[in-house]
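Here's the structure we're looking at; comments come further down.
The other protein chains are all here in position, but one chain of the complex has been omitted.
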Amino acid sequence: MKRLVAAAIAAAVLSSAAYADTIKVGVVGPFSGPFALQGKNFKAGIDAYFAINGNKVGDDEIEVIYRDVPQADPAQSKALAQELVVREGVQYLAGFYFTPDAMAATPLLEQANVPMVIMNAATSAIVTASPYVVRTSFTTWQTSSPIAKVAKDGGVTKVISVVSDYGPGIDAENAFKTAFEKEGGTVVEAIRMPLSTNDFSPIMQRVRDSGAEAIFAFLPSGPTTLGFVKAFNENGLKGAGIKFFGPGDFTQESDLPALGDAGLGLQTTFHYSVSHDSPENKTFVEAAAKAIGNPAELSFPSVGAFDGMYVISKMIEATGGEQDAEKAVEAVKGLSWTSPRGPVTIDPESRHITQNIYLREVVKDADGKYINKEVQTFEKQGDPGLAFVKK
Amino acid sequence: MAVSMNDSVTAGLPVRRKFDTGSLIGLVAIIVIGVAGYFLFPNNLALLTRIIAIMLLVLSIDLVTGYCGVATLGHAALFGAGAYGAGIAAVHFGITEPLTMTVVGAIAGALAGLISGIVILRAHGLPQLVLSIAVIHLFHEAANKASAWTGGSDGLAGIAPDALLGMFQFDLWGRTAYIYGLVLLIVVFLGLRVLVRSPFGMLARGAREDPIRISAMGASVKSVLLRMYVISGVVAGIGGALTAISTQVVGLDSLSFTLSAESLVMLVLGGTGSLYGAMIGTVVFMWFEDLVSAANPFHWLTMVGALLIAVVLFAPKGLYGSGAVILGRFKGGRK
Partner (left out) sequence: MQTVFSIAIDALAYGMVLFVISIGLSVTMGLMRVVNLAHGAFAMIGGYLASYAARDLGLGYAIATLIAVIGTIIIAIPIERFLYRRIYGAPELTQVLMTIGITFCIIGIANFLFGPTLKTIPLPQTLQGSADLGFRSIATHRIFAILCGLVVAGALWFFIERTAFGIKLRAAVDNAAMAAALGVRTEVVYAVSFAVAVGLAALGGVVGAELLPVEPYYALRYMVTFLVVVAVGGAGSIPGALIACLLLGAIDTTGRYLAPEYGEFFFYLAVILIVTIFPRGLAGRLK
């Protein structure tokens, strides 16, 4: 039976390679539902890539097929990934906003001979799940660690950590704690709150009672970050001089208009700001804004998707359009290029992206638009979270 | 506010024979459609397997909602318990034999059914609905908290089931998983046919229609409902185990309010109080969702909404229920 399956796959592979004029890329992401905005950004990034570089690699044309997984749903994600591979015959899987969705599809890769390019999912462990996984986004560890240094340099020694009680939140808490303690600071209290929390006033009272000089916070991008920041201001914590630190999920560009003046002065560390000042980013933002329709909706997943397409195009180039996952992944190990976010490299060891992490502050630009202004750069950051992945 | 259901569709008095013609027709239909699905959509078996797993969940809701009149928006608790039961058995205890995993899932589902039943049966109508919502959130939160066992929100990965019966690997195409699912569905279907036509099944239906009279007859309504809840847990648990085996990963979504609500919608869509209604509702809803979401991944929700509204307007007893009524009228007219 096993041999039969292997033979069948080999046959499928050969036949698809022989007619590989169109190379299909299957993108799984949240295109509807509460995270539709992030899925839209995937598409904008991919469209921007095609607008700038065209959709041809050599003689081969890239075709993208989208599949919707509105909320974290590994079973659905796996079913769709499987369908993309066996029915649509995609040679590359990409996208994946949520960690469990990516995890669910990794067991398919080896058998299907398909590489997977993660455009968002931010848990360190994913790259260890299969040798065919490459990530062009970030990990929560990667974006949360540098802010500890910022806090310490700002003269803060006592911090309270407040995170949403789910995987990435716990990652952020651990990342910050590890980094901050290394700097010699103390995390006086670590609060985990349910994801469904809407009213943050009681949490803010806890923060006030804890006597911390600063708060480190992580919530998933979206409606709750707004309530959190407002509660922080309205309960007089901002007025009392308590500093606010967090990774950039808090101040994604598409949420900034809603935050308004309440967001001014928030300091976050992240891998990408839409306002990043470089010619590459200018070209990218122009194309991506056009693709998404409303420039105000542009946010960080778009750059993960854009670079993901770049990596895939390099893979296609290296394999000449043949379906060969191992060769494809091998070809991009150590690949360096200038992304809209700055210089990046695919770490040959982990297949995760090494990149600059920026400290940004929310300010109003000359046109009265709220932006994340980059004020400090932490160069060539790897993923510190990998060391903590349970083997 | 008591929950009144669509009129039960399977009319007629209990038949003592264990295998009546109705069951036989259903059995043949499932096999024919199942085999047709295998050959018509050989590249889409993962979706078909998923439909079967959800179908088991919807059948399980039908047992308590359609047959017993219990309103629940928390039934995924039973399904998720089955999925996590099978998954944890495989990951933490090395029980990777698929049949054993399924049994573990069924037991976990039954336990979850017992717990939710004890809580949910304490009220009726809207408060009951809210109790079920509370139950599903507690289950969800508990699984999120116990991340050492469940993997928390990152999902429980690394479930690697053995070959089925030592011969059939769970492959990329999902053939083994699909056939295994189909067999499970047939077994469950036959079992439920016997159950709903048994004296116990009749008692349950009586408990829905006139609980006072059932009490007066000397039967305990609550015990009937609780037993049905446990049975329904077994069915949902098998469904959950099937997802764990076929997708090799279990996520918190399997214990979510969303899944509970969606599967209740599928049941009502098909028609409550009949096994066929539950199965037809699942197939139509999931197939339609897959179709429109592949056609337009960005704005398909509107189409699904329109489908639901259309069903209420034009087939108020659900697809199967209204279909049966029209068919009945047609037959009646000819006589």
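We call the chains A and B, going by the order they appear; numbering starts again at 1 in every chain.
By our rule, a residue touches a chain if its C-beta (ideal position, glycine included) is under 8 Å from a C-beta of that chain, and two chains touch if they have at least 3 such contacts.
Every value quoted in this text rests on a predicted model; they were computed, and no experiment measured them.
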Residue of B:29, B:217, B:308 or B:326 touching the missing chain in the full complex: B:308
Of A:22, A:186, A:205 or A:377, the one touching the omitted chain in the full complex: A:205
Touching the absent chain when the full complex is considered, from A:87, A:192, A:314 or A:327: A:192
Residue, one of A:34, A:58, A:211 or A:334, that touches the chain absent here: A:34
Identified contact with the non-displayed chain, of B:149, B:200 or B:257: B:257
For subunit A, the residues touching the chain missing from this view: 32-34, 36-37, 40, 165, 191-194, 196-199, 201-203, 205-206, 209, 222-223, 226-227, 230, 234-236, 239, 254-255, 257-258, 260, 293-294, 296-297
Sites on subunit B contacted by the missing partner chain, in the whole complex: 1-6, 65, 71, 119, 122-127, 129-131, 133-135, 137-138, 141, 145, 257, 261, 264-265, 268-269, 272, 298-309, 311-313, 316
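In this section, only the chains that are shown with their structure count from here on.
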CA centroid of subunit A to CA centroid of subunit B, Å: 36
Residues on subunit A engaged by subunit B in the complex (per definition of touch): 1-2, 5, 9, 31-33, 36, 39-40, 66-68, 71-76, 78-80, 82-83, 85-87, 99-100, 103-104, 106-108, 111-112, 123, 125, 129, 165-168, 170, 194
Partner subunit A, residues of subunit B touching it in the complex: 43-44, 46-47, 49-50, 53, 141, 144-145, 147, 151-155, 157, 160, 163, 167-169, 171-174, 243, 247-254, 258, 293-294, 297-301
